[in-house]
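Only one structure is covered here, and it is reproduced in the block below.
Yeah, one chain of the complex is gone here, protein chain that is, but the others are all in their spots.
Naming follows writing order (A and B), and every chain is counted from residue 1.
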Amino acid sequence: MKRKVAIRGFEVVAVLLTFLFIFYPANAKAQRPIKVGVIDTYAGPPATFANDALNGFKLALNEINKKGVLGTKIEFTTRDDKWKVDVGLSMAKELVMRENVDLIVGTINSSVTMAISDYMKGEKVPFIVWISKSERITGEKGHRYVFSTGENTAMAGKAGGVALAKKPYVKYWIAGDDYEYGHAIANAIWRNLKAKKPSVEKIGETWWKTGEPDLVPYLTSVMASKPDALIVCGGGATMTNSLKACKTTGIHQKIPVFMHTATDHAVLKPLGLEAAPEGVMGTMDYHFYFPETTANKAFVKAFQDAYGAPPGFPAFHGYITAHFIAEAFRKAGAVDKEKFINALEGLVIDSPAGKLEMRKCDHQAVLPMYLGVTKKVPQYNHLISGNIVTITGKDVMPSCEEIMKARGK
Amino acid sequence: MFNEVIRLKWFGPSIVIFLVLFILPSFIPRFYTYILALIYVTSLLAMSLNLVVGHGGMFQFHHGVFYGVGAYTVALMLTKTSLPMWTGFIAGPIVAAIIGFIIGWFCVRLTRLYFGMLQISLGSLIWAIVLRWYSFTGGDDGIHGVPIAPFLSSLNSSYYFILIVLVICLIVMYLILKSPFGNTLQAIRDNPQRCEAIGINVRRHQLIAIVIATFFGGLAGVLFVVLERSVFTDMLFWVLSLEIFIMCLLGGWFTFVGPIFGAAIIVALRTFVSIFTEYWTLILGVILILIIFFLPEGVMGYFQEIFKPRTKETVKEGTK
Partner (left out) sequence: MDFSAFSSQFLVGLSRAMILFVVCAGLSFVLGVLRVPNIAHGSLYMIGAFATFTLSKLIGGSAGFWIALILAPLLVALISLIAERALFCHLYQREHLMLLLFTFALMLIIGDLVKIVWGAEYRSVSAPPLLKGTVSLFGASLPRYNLFLIIIGPLVAIALWLFTNKTKIGKISRAAAVDREMVGVLGINVSWVFAVAFVIGCYLAGVGGALITPTVSITLGMDHSLIIEAFLIVIIGGLGNMWGALVGSLIFGVTQSLGVLIWPQFTIVFPYVAVVVVLLLRPKGLLKAVW
């Protein structure tokens, strides 16, 4: 009998909760603020990047909302896609249909990004990508409603190709994450390197499954083949794992290693001074310690005060995304999606890394790349990127003609 | 299982429910129409799995593969060839059923957990092929923006299409379970040794059940493409398969319509709880535990018990 009562109680609560969830009204005010939907992966390994980007975005909105945009404020609401395409797509539909957002930003998973991008094209709602790095987002699959404020694989590859072409190495080995991102970076680097220096030779490739925790067996096998240099192409936790495996096997002392994003703070910080190898080459589009301008220092200080840690590259992307949005609405003069897009095309804003342009032809932000090597310095208890060489935005971007060719126009 | 009386009793309400669902899109916001359509697709998937899990007693651990194969087949046919859309819709479930036959042919040799694990391995091989074959399947990026004919592309038309297909499938599945074949299948679930002893070819029946289930699974994949116009490798990954399995358990896997409830609960929770908190899997976990403790027969099993307290349903002792 007691159990029966419990069941009734449970039932009532369940029904009430269901109604609460389903019929909870989405905010609808008369003079409504500009509403931005944020979709990103707040679960699993990518969450570290997603949270960083969101913090950068929030920091910028605090600055922006002090002044206001078009007499109102920019508000945002977040959704977690769990790194799953179907969930991301549902969230995008929910934000557009139920929350009536003015635009969507975010996404780290390229597959999610492209699914949402395709949906946004049909709904005619702007979508700004801030971390996801596939070059197809603003390249081959680009369209009027999608923008990117992050670097992409084409840019990373061009930067890597430019950097490595100056080095004396001839026999290369390529290793990386066995998914689209890893292969895209590898192809882009190799394409650019081969174009700049035709004598280079690829003697082998190694691909491990994404999220493979222990990379020591892979690196020992590469070491046995004795290439002149090793290019590692991966993202997220793989970078930490591969740096750790470099240190364990000592491969970087025998064979020069190049990894895009090896010099990323989010990758180097958890390794501390002990587990990180020195002298690994890497490219990055943002460092909180470089460029050493007042604008960057001010941004880093504000961020550090607000969140207790220096900003990583996603925070930088989130920060400039918010400023691009605010500036575009101010320029457009109205909360209107089409006017917003017209205003955002070719828009130039001031950022911690100097003036940044949103290129009109492909909706890709023009970002510089910083080539450096991992290095110990006395003031930090983790490694940073040292001997930084800046590769300017226009050197790493594919030309508008290439983009139009990829889009088949 | 369902005697004639229950059948009569449920016939009227089913028609009413169907009619309500049919006119619903005119009254509710667009987003809820979409969520309902998504629930239908997921329901068909869970129902198809339940044919073998609940009614067949097999540990079909990697059903997602067939869903993905159906979806990929139609997506590839629509993007790479100029064949009419309908051929893709037919090819999807058929290819899924062929893959189901091949995988099932190996799996029926084993039982229970071994069956399930062999299926996970074989299914993962297909997943690996789809993941690795970049030039054909788009690899990890998936295929997005699958062209669907204009008359099906609006949300409401795809809603009606999915609803009608779902209802037809439910009727067909119900008839299959009521047929002599369905009865034999459930007898095999309850006591495979005895069935073997009286001369039933257990493996052949199980294989046929798998082929039927994978056909419907592939059809669910086709419906997913109609609704979302995207396919991606996660559809073939074991995590999704586990989720479908959970839907069957949650809804009540010894009942006919239980998986629909399971699918509706999971999809609704995922959508509406995640609006409020990023920790929605935590809440899902807690709710699951509450259900395990308070509704031991699953949600539908619970309702069945309420509605007919006197005629105690012959609940099976399970596959143990």
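Note that in this section contacts are C-beta pairs under 8 Å (C-beta built on N, C-alpha and C of every residue); 3 or more make two chains touch, one makes a residue touch a chain.
Everything numeric in this text was worked out from a predicted model, so none of it was measured.
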Which one touches the absent chain: A:Y172, A:W208 or A:F340? A:W208
For the chain left out of this view, which of B:L163, B:L250 or B:V299 touches it? B:L250
With the missing chain put back, one of A:Y218, A:F288, A:F303 or A:Y319 would touch it. Which one? A:Y218
For the chain that got dropped from the picture, name the residues of subunit A it touches. 42-45, 47-48, 50-51, 178, 204-209, 211-214, 216-218, 220-221, 223-225, 237, 240-241, 244-245, 248-250, 266-267, 270-272, 274-275
Positions on subunit B contacted by the hidden chain, ascending: 106, 109-110, 113-114, 117-118, 120-122, 124-125, 128, 131-132, 238-239, 242, 246, 249-250, 253, 279, 281-282, 284-286, 288-289, 292-293, 296, 318-320
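We adopt the following convention: only the chains that are shown with their structure count from here on.
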For subunit A and subunit B, what's the span in angstrom between their mean Cα positions? 35
Report the residues of subunit A in contact with subunit B in the complex, numbered from low to high. 6-7, 10, 18, 21-22, 24, 42-43, 78-80, 82, 84-87, 89-91, 93-94, 97-98, 110-111, 114-115, 117-119, 121, 134, 136, 141, 178-181, 183
Quick one: in the complex, what on subunit B touches subunit A? 29-31, 34-35, 38, 131-132, 134, 139-142, 144-145, 228-230, 232-235, 268, 270-276, 278, 280-281, 290, 294-295, 302
